[in-house]
Every structure is written in C-alpha cells, then in structure tokens.
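Heads up, one of the protein chains got dropped from this complex, but the rest are sitting where they should.
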Amino acid sequence: MDIASLREGLASALGGWLATDANNRLGLTTVVFVIYYASCNAYWIFKARGNSPLRKLRRIAGLDAIDEAIGRCTEMGRPVLYNLGMDGLSSSTFASLAILSYVAIRVVRYDTRMITVTRYASVLPVAENTVRQSYVEGGKPDGFRIEDVRFLTSDQFGFASGILGITVRESVAANLMFGYYYAESLIFAEAGFESGAIQIAGTNNNSQTPFFIPACDYCLLGEELFAASAYLSKDRIRTATLVAQDLGKLFIAVLMGLGVIFTTFGSNVIQNLMTLF
Amino acid sequence: MFDVPTTWSAFLRGDIGNWIGAFLTLAIFSILWKENPIYRWCEHIFVGSTSAYSVVTTFSSTIKTGVQTNMIQNGDWWEIIPICLGLLIYFQPFPGYRWISRFPTAYWVGYNAGMGLTIRTFMPLLTYARTSMLPLIVTTNGAFDLMASFNNTVFVGSLFLTLLYFFFSFDFIARQQWILSGGRWIVMLAFGASFGTTVMSRISLFLGRAEFLLGDWLGILPK
Partner (left out) sequence: MRRTLPVALTFIVGVTAMINTYFVNPSLAAFCTRYLARTSTVSSAWAVGLGTLNLMRIHIRRINRRQDNWQYSVSLVVTYVIFLFLGVFLVGHQNNHFFQAFFNSIQPHLSSTMFSVLCFYIASAAFRAFRMRSMEATMMLLSAFIIMLGNVPIGAAIFPPMPQISDWIMNQINTSSLRAMSIGLSMGGIAQTMRNLVGIERGHLAAE
C-alpha cells in the first residue's frame, strides 16, 4: 500500500473542506471516531426508549456514600455544604449540578439545610434553579432559602478563604465537593476535616485528586464524576449515554491494542492509517 | 472621573504597604491555630475587595469597551442584542418571570457545549492512542533490549489496566476482580507520584511568604 500517494489523494479530495491538524494529520480519523461515537449514542438512546434491559453499572463507592452523608447531617442537625467547583458552565460543573439535583431532593425529603456555593456568577442562576426545582418537586416550594445558594467572589483564593470560613463557622457535617478544582482543593478538604464533616469529593483535575484522597472519606476517581448523573438518577437515557461513552473508550482501546501488536511485529500500518489526512 | 496624586500610590507601595502586607499575612496564617475574629475580618475584606475588582475589570474591559468603543465609535450596533440577552438574566429573582432568564442561560450552555465538542476536543484522544502504540519487543542494534521492552510492557500494561478500570457498563470487566484491584493499585501509585511532586512546590510557596516577612518586613534576611 502506497501511503504517500494515498495521503496525496486524500489531501486533494478533502483538503478544501475538511479540517485537520497539519502536524498530526488526525482529521479524518477524528471524524470517523465522531461518527462512530454519535452512532453509538443514537443506537443506545433509541434502545433506552424501549423496554429492553440496559446494562447494569458497576458500583461507585463515593456516590453510594452520599445518602450516608446526608443522613449524618440530619441526625446531627448540621448543614450540608455543597461546592460546585471552580469552573464556569463547563462539563464538570454540569456533572456536579446533576449530583446537586440528587442531593437537593434528599435534603428536602429529610428537612436538612444545605448551603450551595459557587465561584462564578454565570453558574449562580443555574444552581439556584436546580435547588429551587428540588424544593418544588419535594412539595416544599416555600422551604427554599435564597441565602443558602451563595456566590462569594471569582478570585481563586478569595473564594477559598470564604469557603474555609463558612465551613468552620456553620459547622457543616457533610462537605460535598464535585467539579473542577485547582490548588485550593486541599483548603476545602482541610476545612471540612476541622469541622468534623464527612467529606466526599470528585474532580476531573487529576493533579488535585491525590489531595482529595487522603483528606476525604470518599473520593471519586477520574471520570466517575461524569458517571454520577446516570448512576444516581438511574435514568435510562443517561445510562444509555454512559454505555456509549464506554464504547468510545473501547474504540480507543482496540485501536491502541492493534497498534501495539502491529508495532511489536515491526509494522507502522495503524499509525500510518490514522495519519492519512 | 477623577484621579489622585501619585504620591498616594508611592506611599502605599512603600513601608506602609509592607506593614499592611505583614498584618494580612499573619492574619491569614492565624487560621492554622483556629478560626478567629482577625481571620474572619480579613476573609470578609478579601471577598469584598476581589469581588468588586472583578466587577470593575468586567465593566471597563467588556461593558464600557463594548458600548463606548464598539457600538458608539465603531458603529457595531448589533451588540445591543448580546447586551439585551445578558440583561434577561435579571428576571431570575422574580417568580412568574423567571422563565425569561432561561434564554441567556440556554445560550451560554449551548455555546459552551458546542465549544466542548469541537474537532480539537476529540483529537487528543487519538493522539494519546497513537503515541501509546509502543512495541513490546524492542531491539537495539539488532539485539533484544530487555530494559526498553520491559518499560514498554509496563507502560502499555498500566495504561490498559487503568483504562479497563473505568469501564462502568461492561459487566464482564466488573466481574474481573484482578482488573478492578490492579487498576486501582496503578491509579494509586500514579496519584502518589503526583502527590510527591506537588509537595515540594507547596513548601516553596511557604518559603516565599517567609522570605517576605523576614526580608521585606522585618529586614532580618540580608538582601
């Protein structure tokens, strides 16, 4: 197979309209992967709308412990502190909002106080809506207190300083931290430890997870944060998207596996096929 | 619009600035003892000042520039549309009209979602795949290289074990205890390594503050 002429042919055919990265030439492979992933989503969402059983999800200990944390707050008569993370309206914040929705419904059911904090003004109305909706669904629309959904400041350490103060002064019994965190993650965790709170954390920043692990009682590792929406809600459509997510990783894993096998036997055919355009 | 004499700024940058800085530094460090009124006061000053600063920055860099420069000077009157869209969020506190605030939120969510699904979001996945295609048998100058082969095998093995650990919906994988245990062990080793690397940088942060207190403020450290 003449890779060079294949590349030339594809460059002339696709160069005018399909985007690619000039250095890595992964444009065509990326589009193939996107089509595959979109198809997986479409298939599994279609299947989820029917009645056929979906896949069972493996256990995630950190998410199972949320009920225990809320129960502890109810017994002790102390509030839950829910931290939405340090990012704006990103995927990690939305993953956190999905968990917030679950937590808020339980907090309403057990008549426990919850303080929600956010760093960005653009996240504030979304957080308010999520918590308010839970009070409406829980049959206690008048129970929602606007002062329990708080914006402090968008400054990183100003926010950390404020959260440290709130955690200790309000004597929170559960400190839930889900979202994207930077270096101040340990400040939040240590404040919760001082307050004697049960702590559950999850972040998609791999450099901060090592600090949550020793400081918190439970810690979600890696993408367990993004699985929370489907895991907690047990919603069929969300579970279907989680299955499609796993299938996307399977594609990458199989591609890598084939590449390793071929490379071991001295052939770069997989890499060459990946970098055609 | 008014200004203040530059001597006032020089005054703040001089010795009085060091004394203010030293007081604030020690006040924040007092949290290590316990939460106390001095820390509480500094925390409230911190939140108030930084919150106002971000409003001022947003006002002058985006709001004032947008209206004065873009709309009035350059004639980009279409910018009235995003201004109106942004102002719709202020219907949020009013029951009955809250539905109007859905539109700016919907726009931000949509735009952020679109920017999160670009071709450049998917490309790194395939770059990782490509750069991880390492040969398990490495030869150097025609001879079998044990160390390089071992390293590549460990690398590829750790990568696959970690990747398999994070499959949530594959029952077959969830039933293989060796994948779950092995994957978790590898992840813990990796996180431990990250922890160890970061510890030293955190210690150096404290040394920076100690240098300010002992050098700039008290003048104990030689320059």
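Some observations on this one:
Per-chain residue numbering starts at 1, and chain names A and B are given in the order in which the chains are listed.
Please note the rule applied: a residue touches a chain if its C-beta (ideal position, glycine included) is under 8 Å from a C-beta of that chain, and two chains touch if they have at least 3 such contacts.
Predicted model only: the values in this text are computed from it and were never measured.
For the chain missing from the display, the contacting residue among A:R7, A:R72 or A:R150 is A:R150, taking the whole complex into account.
Screening A:V126, A:V260 or A:M274 against the full complex identifies A:V126 as the residue touching the chain left out. Interface residues of chain A with the unshown chain, by the touch rule above, are 15-19, 31, 34, 37, 41, 89-92, 94-95, 97-98, 100-101, 120-122, 124-126, 129-130, 132-133, 136, 146-147, 149-158, 160-161, 169, 183-184, 186-187, 189-190, 193, 204, 206, 210-211, 213-215, 221-223, 225-227, 229, 237-238, 241-242, 244-245, 248-249, 252.
Take chain B: the residues that touch the chain left off the picture are 1-4, 6, 8-10, 12-13, 16-17, 20-21, 24-25, 28-29, 31-32, 40-60, 62-64, 66, 78-79, 81-83, 85-87, 89-90, 92-93, 95-96, 98-99, 101-122, 124-125, 128-129, 132, 151, 154-156, 158-163, 166, 184-200, 202-203, 205-206, 208-209, 212.
Throughout what follows, only the chains that are shown with their structure count from here on.
If each chain is reduced to the centroid of its CA atoms, chain A and chain B end up 15 Å from each other.
Taken together, the chain A residues at the contact with chain B in this complex read 19, 21, 24, 26-27, 29-31, 33-34, 55-58, 60, 88-91, 94, 122, 125-126, 128-129, 146, 152-155, 157-159, 161-162, 164-165, 168-169, 206-207, 209-211, 213-214, 221-224, 227, 231, 239, 242-243, 245-246, 249-250, 252-253, 255-257, 259-260, 262-264, 266, 270-271, 274-275. Residue ranges of chain B in contact with chain A, taken from their complex: 28, 31, 35, 39-40, 42-43, 46-47, 49-51, 53-54, 89, 92-93, 98, 101, 105, 108-109, 112, 116, 119-120, 122-123, 125-130, 132-137, 156, 159-160, 163-164, 166-171, 173-174, 184, 187-188, 191-192, 194-195, 198.
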